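With one protein chain held back, the other chains of the complex are shown just where they sit.
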Amino acid sequence: MKKSNFPESQFELQIPDPLRTDEMTLSMGPQHPSTHGVLQVILKTDGEIVNSARPQIGYLHRCFEKHAENITWHQVIPFTDRLDYIASMNNNLGYAIGVERMMNLEVNERAEYLRVIVAELNRIASHLIALGTYGLDIGAFTPFLYVFRDREKILDLFEEICGARLLYNYVWVGGVAYDAPEGWREKVLEFVDYFEPKIKEYNDILTYNKIFIERTANVGVIPADVGISYGVSGPSLRGSGVNFDLRKDDPYSVYDRFEFDVITGKGEMGTIGDTWDRYWVRVAEMYESAKIIRQAAEQLPEGDAKETIPRNIKVPAGEYYMRTETPRGELGYYIISDGGKMPNRVKVRSPAFCNLSVLPAIAPGVMIADLVAIIGSLDIVLGEVDR
Amino acid sequence: MEPLVQFFYILLPFLRDWPEWLALTVIGIVAALLMFGFVAIFALFAIWLERKVSAHMQDRIGPMEVGGWHGWAQTIADTIKLLVKEDIVPENADRILFKLAPAIVFTAALAGFAVLPWTQDFIPADLNVGLLYILSVSSFAVIGILMGGWASNNKWSLYGAMRSASQMVSYEIPVALALLAVVMNAGTLSMRHLVMAQSGNILDWNVFNFFPLTAVAFIIYFVASLAEVNRTPFDLPEGESELVGGFHTEYSGMRFAFFFLGEYANMYVVSAIATTVFLGGWLPPFEFLSFIPGPIWFVGKAMTMVFIQMWLRWTLPRLRVDQLMYTCWKVLTPFSFAIILLIGLWKVI
Amino acid sequence: MKQYFKNIYEAIATILVGMGVTWRHLFTRAVTVQYPHVKRELPERSRMQLFVDMDDCIGCMQCQRACPVDCIDIKTIRAGKEEDLGEAGNGTKKKLHVVQFYIDMAKCCYCADCVFPCPTGAIRMTPEYEFITYDRSSLLINFSQYSDEERAALEERERKEKEAQAAAKAARLKAAEEAKKTAAAQKDESKSE
Partner (left out) sequence: MTAQEIHDTIQGKFPDVIIEFNDSVLQPYIKCTPNQFNEVCQFLRDEEELNFDALMNCSGVDYGEELGVVYHLYSMTHRHKIVLKVNVTRENAEIPTVADIWRTADWHEREIFDLYGINFINHPDMRRILLPDDWEGYPLRKDYVQPQFYNGIEIAHPDMKGNSDEEK
């Protein structure tokens, strides 16, 4: 892999064009339909061509890290829900495992399996939203509704197991908040059976649509080395052909017991690392998640999922950087404890934050419509970018 | 004498006793009002239909509350809402142009109705250059859109206006060429005579004439007309996910309603042209169905085309600007030239 | 050239496939639930509005401490020795008057963290979700069964008790000091002897 220091001028693309006219500064967002929240991108455009794009973030800053220093270890969990509100289960999981490892706590088997099931279900739900909103960015409205129809079924499952549909507060330090109710396991298996054929439908209407391919292939290519240097992770990095999945490469929970493949972009429709590859990695990952869910649900052991939840969380002084694979990529919690009731510091290394930071590097030279496609393919959630 | 005037004289015999100038004025006003009424009712119906079609295609059910049966009065309620809304003009907008733009777009759409042949007798104006006229007035819409986008003094609107100008001007060409392929055969530009040339059964319609050449011309016309009326996959001037609202970003209330009305009226106009030129206008597909009156056939065929437009809209993503131009100049235009050439050769041989 | 025609063919073919999908969906059943007319049965774990059964509440304030957003505000007054406040549902003896039990549903984040520590199961989340109001202050619910007068009386009593206690304490302290002084004096005396 090639190594180079990136010069400062990376931000401004120099186009040696004698016909170049004045640039127009365009403020895209914070209220714009396809910035996925309150992201502002300052564009310098030359006609339809984007010369530079600078994201301005912070419109949704909710002081998570400051909050976390003033609440108890357990109370942080509802706040982690609100980081990436599309995939709250995964956010809970990362924090819970981080604290468990600091406490050197062994978690009940059943709880571990339930965690994997909910995390993967949530991954599917999150990828579905990514897929639907991506279609919306490109201009296709209908797939958006189809994915919401299927996501609804996942939310119903979540509602049944933990009572909430979006902000679950389900994965706790030492276990899970509720054991699975009677018949829940069967419903999960039923859902997986229902869901897998539906992916073909999305492929028919969106993935293999010629217009969609033309819009996304060869657009916003992130070369692997640039992606790694910018800290891009998750499906966005795998789209660039890097075989890196924390579930495989740095296993946590019981992920090492399941059979699944790591999907990487192959450049089927264009260049490796273009937006279509990133999109396709998400679609194919839903299959893999479904596979994991099926295995986990079938092997779900008996037991008491709440057995190992400590009554009082006493974290010995120390520090730990825990990273997990959320739908958006590598979510890291850097937790420092001074042995007290509250964390001394919880830093969130949010995947969406790092993924978004690559935008100035790949935006120059694309069209405004492509920029929308690139932002969509990075699948950012502003709740996590701004924290 | 104009067929329309004849039609009214038959319908209302007392008009014959009036002085001619008065009778003509009255007939003109009545016909215009009829057209306007039709456009308004059609737009209300089409918007409701679009909502329903999109909803059912997306596993939803759409509006169900207002008016009772399947929310039929929803668009009426929405229209009333739009009409009573505050009329907002941005502070730095060019006020005159800003206010004029929706009117121009709507007028351009409405003017197209003047030459649509509903039946053999009811044609508001049976021009001998009807097709040329309709192509000309429909180009007016681009001026309105450009005005609206420019006058809004908003960068997104400007983008929408620029895109719209390039798109609509470019797509005039395949539209005209595809129609020319048929006109060459029929040897007339009058809408009435174009239909009458197709009398017979379904196989005499232009779309099946010179098979498959005119069928391809029909598809080219249909695709290009989608671009003419800014429908998905060519809705770049609006492009809500890229340009917020495109040229009508700053419009609200009644002016927005007029843009909207203009869009739906345009949808009907291009469908009606397709019906007239390719699908046999008011003629029934088979002889034994001729007991059903002509206007029903005409509106029915046009509505089918409108439905297909909606169907496409709720299926397809949007093209990018360069791909839009590619489709026009490198796909549709060469193909329509080829078809003209081939039909010419066919006629000669 | 070949690619050109292939592209056109692919475009038409995939568009038709997509149209086929939407056409099929035109005739499938919609999944919409017509909300105010049809209401979904919510699972029993649904976390919607908080409810406190004051008969069971023993005023231990566990929920208030657990709440990450401080939406619970409890004030208790110790019961007198002769008072019997009864028992909670699981047999725990109540020893505190819960004169105030505010839950601000506007602040609540529906995490249900308050439900788990409750020793008597008095606080719980109910599947009741229709509690919108026009007035934010009506989301502040006081579950306490004590009227203002009762509360004022209890507070008055507590204040008096506290005063009495403080007086007693001061007296004790004084006495202790006196005792100390006399002891020191005695010591001095004994020393001098």
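Read from first to last, the chains carry the letters A, B and C; within each, the first residue is number 1.
To be clear about the criterion, a residue touches a chain if its C-beta (ideal position, glycine included) is under 8 Å from a C-beta of that chain, and two chains touch if they have at least 3 such contacts.
Because the structure is a prediction, the values reported are computed rather than measured.
Note that of A:E23, A:E65, A:E109 or A:E307, the residue touching the chain absent from this view is A:E65. In the complete assembly, the contact with the undisplayed chain comes from A:E330, out of A:E214, A:E330 or A:D379. Of the candidate positions A:V38, A:A53 or A:M102, contact with the hidden chain is made by A:M102. Residues of chain A that touch the chain left out of view are 1, 3, 5-8, 11, 57-58, 61, 63, 65-66, 69-70, 101-102, 225-226, 228-231, 242, 244, 249, 318-321, 323, 330, 332, 334, 336, 345, 347, 349, 353-354, 357-358, 361, 386-387.
One rule holds for everything that comes next: only the chains that are shown with their structure count from here on.
With respect to chain C, maximal separation of chain centres occurs for B (centres as means of Cα atoms). More C-beta pairs touch across one of B-C and A-C than the other; that pair is A-C. Distance from the chain A centre to the chain B centre is 44 Å, each centre being the mean of its Cα atoms.
If you average the Cα atoms of chain B and of chain C, the two centres end up 61 Å apart. Spacing of chain A relative to chain C, judged by their CA centroids, is 32 angstrom. Each of the following residues of chain B touches two or more other chains: 57-60, 314-316.
Among the residues of chain A, those touching two or more other chains are numbered 142, 146, 149, 205-206, 209, 211. By the touch rule above, chain C contacts chain B in their complex via residues 4, 8, 15, 18-19, 21-23, 25-32, 34. Every residue of chain A that touches chain C in the complex is listed here, in rising order: 71, 74-79, 81, 142, 146, 149, 152, 159-164, 167, 169, 177-178, 181, 201, 204-206, 208-211.
Here chain B touches chain A in the complex through residues 54, 57-60, 155, 159, 232-233, 235-236, 239-244, 314-323, going by the rule given at the top.
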